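Reading through the structure tokens given below for one structure.
Of the protein chains in this complex, all but one are displayed in their positions.
Let's turn to chain A:
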């Protein structure tokens, strides 16, 4: 019989109004990478939070290395050798890497915290697993990918044998994903076991040994990855067949909606990130922006949406100059924005999901009349959107914080698309969504396009850009360096352009 390092048997976990885990069983073998797959809100994070001691299950038993245990809090989990890298990081931003790693288990020497020893240990661990993390860097100064490695180091520092990764690749760029996969492979070589939550079937096929599928809180089963394929996995998790590629007609672009001329936007360090950028997006087309992270995408979006001051150049929406107007004015001109960071910009987590549905429109009729809110109308709207966009939530009164990551994203998309703005900016719109939801969102974007709206799509995922866009603009060092037709290009060519290379045929702009 096979030794399991982790056995979670018949776990049940309830939240008000919902059974998040209903009799789920998950068994992880030593030294394997075990995928946990399921739709948004299926209960994956919940199950892992149970294993990590953040939630107490109502029913079921947990065995670690064959021994039954009660994991009452994360400290117990740490002691049992279980570490978790959360879907949303938990780091103190103005602390250094080392400070964050030792937080909660500070090594002391004569009553004083011994940072130097800790830093040495951190840097040793970092080398051993190929993480290349600078132990003295401040969290706020390092990239998201690096922050994630800090989270990994944190678990290793505490002696984790079993690592839980909750959607680690959702926030990473393709390059970072490759590196993370190497790190994970290294970890299992060193005898660690990994539970990996991801919505990207490709990743499961690539690195995982086995995969447990859950659907709507119930366990569906565990399959050997070598004996399955993405289609089967998708069908298992959604309960129906999924089309990975959306059908769409030829675009019929009309008037220019977004017109950007010689735009310059500086980043937080006052360095020009967008540097003389020109771009037009027409009604009835989806323009995808492809580029390596950090080439000015964030600043471009923030400049257009009024979240960041533009240094020079101009932005016009429907012919109206909106350069440096207040965000509200721009929104009212006809802008919708699915933000890159759903927790920072997209939602007020402490508001109900209903209240979040009117984040830009609360002061307008019918939600508000002479300054008085009409909650009846607000919740009515929310119910409609929840229904239409299949946001899985117990009710419209549930705090946004309590929704699963993917359902938070769906709520934001519902809000932005429903306003049917003339210009819709979608930044990483499908980040953290399951394959079924991605299919749905893509078809929504195309629907908007067919209704004569302009859509600007920014995504690090080339596949998404290529599938959905009608034109692809390549951004490099703050400029659009080329515009290509997705039907006539390849991932290779795009990759080359994104790295600053040139195309053979010039001047197709």
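FYI, contacts are C-beta pairs under 8 Å (C-beta built on N, C-alpha and C of every residue); 3 or more make two chains touch, one makes a residue touch a chain; residues count from 1.
Quick note on the criterion: contacts and distances are computed from a predicted model.
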item: Record-based protein name (UniProt) of the chain missing from this complex, from "ABC transporter permease", "Carbon monoxide dehydrogenase", "GMC family oxidoreductase" or "Sarcosine oxidase subunit delta"; value: "ABC transporter permease"
item: Omitted-chain contact residue, chosen from A:137, A:307 or A:483; value: A:307
item: Residue in contact with the excluded chain [from A:368, A:443 or A:467]; value: A:368
item: Omitted-chain contact residue, chosen from A:35, A:101 or A:347; value: A:347
item: Touch list for chain A against the chain that is not drawn; value: 15-16, 305-307, 326-332, 337, 339, 344-351, 355, 359-360, 362-363, 368, 371-373
